[in-house]
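Only one protein chain is missing from this complex, and each of the others stays in its spot.
So, subunit A:
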Amino acid sequence: MEKIIIIEDEQIIREELTNLLKKYSYRIAAPENFDNIVAFILNEQADLLLLDVNLPNYDGYYICKEVRKKSDIPIIMVTSRDTDSDELMSMNLGADDFVSKPYHSQILLARISSLLKRSGSTPAQSNILTCDGIQLNLANARLKYDTHEIDLTKNEMKILAYLIENRGQIISRSALMEYLWNSDYFVEDSVLSVNVTRIRKKLEEIGIKDLIKTKRGLGYIIQ
């Protein structure tokens, strides 16, 4: 489990962000006191730093600069200012990425996970999702079950991965569509149905039946 430090002075955002990231199984350190913050960050040995720009005492730019002197921990700057010059400033001070408020949390999560992957904190293993003996490799869209191995299309893989990640929850069609759109797959309603049907067919061919259940009027679920 990767550890993320959240430096954010707004209490509600800090708490909700902590909850959100915990849900996606990250370990969190979110200090409420910003004295000696640089020493705190260096001490924590975390894998990633989410750093707000507007802070009491020292601003995020200063902290970023100081941390960079001693550590190459991946840093994502978060700010409500959104001009190019703010972004440029962050990059010049050694931040790895820049997200402006109010961000879409899926986008923030995607940036966190891609940055962690790039920095090598996430082991390659985490590219594989497992569910009832099924192994879904997200890197090459191959699915293993028993001795069988099949290829999925990118769309199909995304859908299946999202349902597995949210196992036990009913996922509405619109939530699934939104997830796909946020991953750059601008599919239509009818295409989603076709994709789900294809996944079921492919799964049946290798002997997996009724993995994805349809809840009428509500959506899909993997139990």
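We adopt the following convention: a contact is a pair of C-beta atoms (placed from the backbone, for glycine too) under 8 Å apart; a residue touches a chain by one contact, two chains touch by 3 or more; residues count from 1.
Following the convention adopted for this analysis, contacts and distances are computed from a predicted model.
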Choices "histidine kinase", "Ferritin-like domain-containing protein", "N-methylhydantoinase B/oxoprolinase/acetone carboxylase, alpha subunit" or "Branched-chain amino acid ABC transporter permease" - which one is the UniProt name of the chain not shown
"histidine kinase"
Of A:43, A:92 or A:105, the one touching the omitted chain in the full complex:
A:105
Residue in contact with the excluded chain [from A:17, A:143, A:161 or A:208]:
A:17
From A:39, A:88, A:150 or A:194, the answer for touching the chain not displayed is A:88
State which residues belonging to subunit A touch the missing partner chain.
10, 12-13, 16-17, 19-20, 23, 80-85, 88, 101-105, 107, 174-175, 177-178, 181-182, 184, 186, 188-189
